[in-house]
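What you see is the complex with one protein chain gone and the rest in place.
Chains here go by letter, A and B, matching the order in which they are written, and residues are numbered from 1 within each.
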Amino acid sequence: MIITDIILAAVSGGIICALAQLLIDLTKLTPARILVLYVTLGVLIYALGLYEPLYSLFGAGVSLPLIGFGANIGRGVYEAVTNEGAIGILSGGMTSSSAGITLALVMGLTTALIFKSKSKRM
Amino acid sequence: MKKSEKLELINKHSPHTRCVKNFCLAFIFGAVICGVGEGLIYLFSYLGADERSSPMLTTLFFIFLASILTGFGLFDVIAKRAGAGTLVPVTGFSNAVTSEAMDSKSEGIILGVGAKIFTVAGPVILFGITAGVVYGIVLFFYYLFSGGIVVSF
Partner (left out) sequence: MKRIIKLDTTVSIISHAAVGGREERLGPLGERFDFCDTTNLFGQKTFELSEGEMGRVALNTALTKANLSHENLELLVAGDLQNQCVGTSLGLSSFGIPFVGVYGACSTCTEALIVLSSIMNTGEHIAYGGAVTSSHNCSAERQFRTPLEYGGQRPPSAQWTSTAAGAFVLGRDAGAPRISEFTIGKMVDGATVDGTNMGAAMSFAAADTILSYFDESGASPFDFDFIVTGDLGRVGSDILCDIVSKEIPGFDRLHADCGLLLYDSKTQDAHSGASGCGTSASVLASHFLPMMERGLIKRILFMSTGALMSPSSVLQGVNIAGIAPLIKIELESTKKKS
């Protein structure tokens, strides 16, 4: 059911974001550390075999937060090691996350060439 | 004045972050992004993308959107309220990459944009990939010793 899936994705994604907000406000974790923490956590969740069941239940709620980015790296490593052996340890992570990283970098460069930083208002 | 007295004064007079408000806003913005994302997954599947591609296309869509919003100077206005609501989804990653690139444009394309684009993206990619390598090593030795799968070098 599409409506139920959207609600499940929204609620789970919202909770993941709100937990990160709590970590920022209550601890000394800076936003950059939160991002690193969530990506690493994503790899761990995939390694423990928890990502696939979570994704089939929550969909975009777990794939859009950086946990999904980490899980993607985990899946790449899993598939590469299974199919190619030792070399997959090194090739897997980059292969599966390449689309996201490449788009972010190319968009970053393109946007920077077109736009200028503006002075900020309060 | 002792350091403990100073810390006491700082704690007494420093206002507390409005945790409840920030928590709710992060939840709302995160929920909207993920809800829309789920809708997009359905849309891409409907348009013929397979099970693996549709969430990836959704992720790419949000990377694209966040970069464009950053270019128009709108992302930071939204993120000021949304906090982790826009930081934790890939939008935050994309914004970090684009904002660093835009900011260092005045220092040149190669050593300005080219080097500083990785300021926030670098740690995320580095530790994500390193975690992947650790997982790969564990997995490799698991296969090796369980003997379930013949591993090749």
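The rule we apply is simple: a contact is a pair of C-beta atoms (placed from the backbone, for glycine too) under 8 Å apart; a residue touches a chain by one contact, two chains touch by 3 or more.
Given the structure is predicted, the values throughout are model-derived calculations rather than measurements.
Peer 1: Hey, which of B:I41, B:I63, B:A79 or B:A131 is the one touching the hidden chain?
Peer 2: Checking the options B:I41, B:I63, B:A79 or B:A131, the one contacting the hidden chain is B:A79.
Peer 1: Taking the entire complex into account, which one of B:C34, B:I63 or B:A96 touches the absent chain?
Peer 2: B:A96
Peer 1: Pick out the residues on subunit A that sit against the missing chain.
Peer 2: For subunit A, the residues touching the absent chain are 24, 31, 117-122.
Peer 1: When the complex is taken as a whole, what residues of subunit B touch the one chain not shown?
Peer 2: Residues 1, 3, 6-7, 9-10, 12-18, 22, 70-71, 73, 75-76, 78-80, 82-83, 86-87, 92, 95-96, 98-100, 102-104, 106, 120 of subunit B touch the chain absent from view.
The rule is short, and it goes like this: only the chains that are shown with their structure count from here on.
Peer 1: Per the contact definition, I'd like the list of subunit B residues that touch subunit A in the complex.
Peer 2: The touching residues are 17, 19, 22-35, 37-42, 55-56, 58-60, 62-64, 67-68, 70-73, 76, 83-85, 87-90, 92-94, 96-105, 109, 113, 117, 120-121, 123-125, 127-129, 131-140, 143, 149, 151-153.
Peer 1: Which residues of subunit A touch subunit B once you look at their complex with the stated criterion?
Peer 2: Within the complex, subunit A touches subunit B at residues 2, 5-18, 20-22, 24-26, 31-32, 34-36, 38-40, 42-44, 46-47, 55, 59-61, 63-66, 68-70, 72-74, 76-78, 80-82, 84-90, 92-94, 97, 99-101, 103-105, 107-118, 120.
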